[in-house]
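A single protein chain has been omitted from the complex, and every remaining protein chain is retained in its original position.
The first chain written gets the first letter, and so on, giving A, B and C; residue counts start at 1 in each chain.
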Amino acid sequence: MTFAVRTWDRMSPTARLTAILVPLALLLAVATVIGVLVVVPATINFLGANLPLVRFGVAVVGILVLTIPTAFVLIYMELKIIARMNLRVGPNRIGPWGAAMSLVHGFKVLSKEDFAPTGADLPVFTLAPVVTFLASVMTLLVVPFAPGIFGQDFNIGLLFFFAMGGLSVLGLLMAGWASFNKYSLLGGLRSAAQIVSYEIPLTVSVVGVVILAGTMSTNSIVLAQRGSALDWFVFKQPLAALIFFIAATAEANRTPFDMTEADSEIVAGFATEYSGMRFGFFFFAEYVNVFIVSALITTVFFGGWTAPFNWPWPYNLNWLDAWSIGILWIPIAGIVLFVGTDIMAAVVRLLGGKAWTAPSAFGLGLLITGALMTAAVGLALFIAFDWVQGIFWFMAKTYVFVFIVRLDARHAAPRPGGSADGLRLEMAPARIASQPLRDGNRRDHPEPVNAR
Amino acid sequence: MTFIPGLGIAKGMALTLRRFFEPKATIQYPETRPDIAVRFRGRLQLLYDEFGNIKCETCFQCAQACPVECIDMGGHDTKNRFYTHWGPAETYGERREESAQRRSGRPVPDQAYVHFEPIDLVPVEEILERRDFDPGEMLPILEEVQAAYGYLPIAAIKHIGHVTGAPYALVYGTATYYGHLSFERRARTVAVCRCTNCLVAGSGRIANAICEGLGTKLGAGPVGGVALEQLLVHVRGAASPLVTLDGKPQPNMTETGAAAWARSLARKTVA
Amino acid sequence: MPPRTTRTTGRATRSAAPRPPHASEDDPRIMLDREISSDLYDPVPPYPTQTEREAEFYTRGDGEMFLNVGPHHPATHGVLRLVLKLSGEQVVDVDPVLGYLHRGVEKICENSDYYHVIDQVDPLEYVSSLFQEWAAVLAFEKLMDVEVPARAEWIRVLSGELLRISSHTLFMGFLALDLGGLTPILYSFIERDEIVEMLAALTGARMLFNYFRIGGVNGDLNHEFLSRLGDWMSRAAKQTEANAGLLNENEIFVRRARGVGVLSREMALRYGVTGGNLRASGVPFDVRRAHPYSVYPALDFNVPTRLEGDALARYLIRVDEVRESIKIIDQCLHNMPDGPVMAKLPRLLRPHPGRAWGAVEGPRGMLGVYAISDGSDQPFRFRIHDPSFVNLETVPALLPGNLLADTMAIVSSLDPVMGGIDK
Partner (left out) sequence: MDRNLKRRLEARLEAQLRGPIRQRQDETEIRIQPGDVPDVLRTLHDAVDLRFEILADLAGVDTGEHMQVVYHLWSETSPDWLRVIADGLSRDDPRCPSATFLWTGAEWLEREAYDMFGIVFEGNRDLRRIFMPPDYTSFPLRKDFLLPDDAARSTGEGVRHVERSHAPAVVADDPAAGVRRAPAS
């Protein structure tokens, strides 16, 4: 060993570089040869044998890729909508109208140092965010986005959803317990109490729908609601829909049920000691939860990707096949683009007057024609393929519910809880029990006694 | 308090939804500036008069009155003789060492130190003894020091500041506030009247005699505490060759007597 | 827990000189990992308990735990530390720890002249500092028998009532914030900012005004202030109704605030609680009516009183008081006399020896000042009585038995301001 060390010291830097690279290259060559001859064909025919495994792998990767943009969109929506409700403007400095804000949030969370407090139980502390994030992300497998597009069509779809909901509680408990901080302990216990107590109404309210649809697979539930809006289960099970909506908001720990991280009582609940990317996982998990909750409400009660009225399409455009696109449509598109920009530039010059110099007018013209053409193509696609419609309707309904969850979220509804509500643990102290809530007279509080 | 359970929350939601579309209260700060009230006192700024020089003469009243001692000021006095400073020393890097040394008891050279001629401090000690070192009676102390020395020597002011514990700027502030206290030895002025009948009576020759007696020229600054100036207005009813000392006409001034008188005057003021 | 061992890379250790001793080695204040021990986290005081109450509080029963709420906590208004003894989520006992914001105002005032005292007194109840100035000025005017011109009195009432509205608006926002609603606090800050901008136009400052003088006020009404006031008055009533309406009918808010932290009438009187909290328990004591000062006898306004004494009653009292203040401001604008705003006073004030007690009705209760002068130009003793001090004193009596979520509701409904408490 000392001989190698001595020679290593005496070698020049280039010599050292070659001494490392040459054996590495040899190893690589041998590995590829073996791979090509033996390993690759074996995997191919194995995969060929059981295609569903491939589909599952693709679905999981797709979902993992999909969650981050969904979380970004939802964070941006939350910032802007709540700001507007509070008579504020919300982020508008980073990116157009502040759109890059959530991206920057992501980078900030990534760049922050995530340390563990002294005395924290390190393995549990680091695993907690992973469990919570994966639990809420995996529920996306079950959500049917469009007729052919969904993660995995389990026949026990809804059961899978509730199981994952329960699993995220485990993550919160682990976080609460491992952070060696009384506030997070309280936060963790509260989250356990809250989700357990709201799981029951959530599950029971869905039983009606399961009986109506005959199965628990979310895809077939949506298929059972096809037709016009009247066939949606919400009209058949209105009370169940209401209960499901409230219980689902509680499941997602959203205001007015954010007892788990009630800022005014237990600082930041289970996430008090977390910082950096560990907090990032909790942060994204919460927003993905909101998306899932809204997605599930639309799937189960508002007919998933079915159109609200009897949509005459899809109108199959069979004259639009590959061959004709290649020959006919691309040149036409090119011509339309050029002619369009000239016309638009002229219009801009006419209206805008001298201020618009030639290049900027052409730029604007190009922009407008481009926009018009994409709209046209979108419309064509929309008419042509049913999954495009499916995604459109599904996303529309989901984001309506995200808005509604947001609407009652940050407004005046403070947290229920405390002694005046059911969350109280069973130790009902004598004082509160003996305190008669006076609902007798017409107004709870008599007219103020004005002593002049 | 209505009785339909969801109505209150629904009304709250309605209000927030309505506020969703109302104009916002945020001001895009750098682009649109808030309109600050005219009488807003939030800005600490020095005032300039119409000629552009600062209207502040470092009298330290504001610095002493400031409750949180946030005003740190220093300046040279009008004749640029010495630099006075008021304010917390720790806020400035270069002074941090100085205050640390002072707290640890080691002598600290006064960076703004301007040499001034040492004086005999015994009279000042007696005056302070009589006033039992009370900074509250700063004005009588300064008046007695002026009576004892004829003016307020800088060493005396520094000593009073040190001994009574009053900040130097308080002593300086009181000294500059009152007109009858002055920092320079009161120069005695000899004025010779140059009106026609005085010139006829020989005041020109008397002026020259006084010049070499005092060793100064007509109109030059005070030398050895005496200055020779030209009397602009002949005092009514005074004798024709009129010479005044600090405004008092001197009787029967002759050419020969004038030189001797001037020399004795110069000797007297130096003491 | 074994200290983290640092990985020793091959080359580094061989050539590195022995590490210079770390500066913190001899500095006891910096705590190294190995010294963390479990008893460090028990807030049992590190000194022998002195009084029986302290001993009784700091002995922990089975299943109980201490929780430090504060001094750095989102729901304590300012720097207050409540040591809660919890069993589960239910509060068994509370020991408030004060003094984090104590800067010895009474000692500073004893070493400063009579003008200086008015600046010192501003930061006490910083949310409504004009009232603190008013109490001090009232006491000094009694000491020196100063005759305050009528216009100055009316301006004082006008600016005082404006500040009372802004302070109550903030209270409503903070109560909703502590119960979890995030929107009302922003609406109340918008409301408060308008009023504070208006007062900046009149007095020159937004928060610590330093506007009242002994014998009058610093500056007369100017056009900018009156135009902003007129513009605000036109929509004041509608705005306050909308903001209050957001909370009054909200079922969750009402359910959480009703029947929580009930302060009975005898307990309120025994604790010396004054202001909105006392009137919410049925005692119609308002210094402006009970012991009229300034021009309040000439003003027509009601003293709203309620009987329940719970957090909701305290909230509704303040909503009524905002309506009353708007009425008062209206009357001030109508019969504002003209004339000087400042009495003739010598520059150097040396009141002859004597004692005076000036009390004013602040948004949180009676603000009292007991000034003793010994003939010199500095007050001999300047005693400040702050209403939040005794309001906060009821917390150890109200909290036990409630849940952690209610503690925030109760403490916030008492509206303590730590500046005045810690003096």
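Here is the rule we go by: contacts are C-beta pairs under 8 Å (C-beta built on N, C-alpha and C of every residue); 3 or more make two chains touch, one makes a residue touch a chain.
Bear in mind the structure is a predicted one, so any value in this text is a computation, not a measurement.
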| item | value |
| --- | --- |
| Residue among C:Arg81, C:Lys142, C:Arg156 or C:Arg213 touching the omitted chain | C:Lys142 |
| Omitted-chain contact residue, chosen from B:Pro30, B:Gly52 or B:Pro118 | B:Pro118 |
| Missing-partner contacts on chain C, residue numbers | 26-29, 45, 47, 50-54, 98-99, 102, 104, 106-107, 142, 145, 267, 269-274, 285, 290-291, 354-357, 359, 366, 368, 370, 372, 381, 383, 385, 389-390, 393, 397, 422-423 |
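We adopt the following convention: only the chains that are shown with their structure count from here on.
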| item | value |
| --- | --- |
| Selected pair, greater C-beta contact count between B-C and A-C | A-C |
| Whole-Å gap separating chain B and chain C, where each centre is the average of the chain's CA atoms | 44 |
| For chain C, residues contacting two or more additional chains | 183, 187, 190, 246, 250, 252, 254 |
| Sequence positions of chain A contacting 2 or more other chains | 85-88, 411-413, 444-445 |
| Chain C contact footprint on chain B (complex, rising order) | 1-2, 5-9, 11-12, 15-16, 19, 25, 36-42, 65, 67 |
| Chain A-facing residues of chain B, complex | 1, 9, 12-13, 15-17, 19-20, 22, 24-26, 28 |
| Partner chain B, residues of chain C touching it in the complex | 108, 112, 115-116, 119-120, 183, 187, 190, 197, 200-206, 219, 222, 224-225, 242, 245-246, 248-252, 254 |
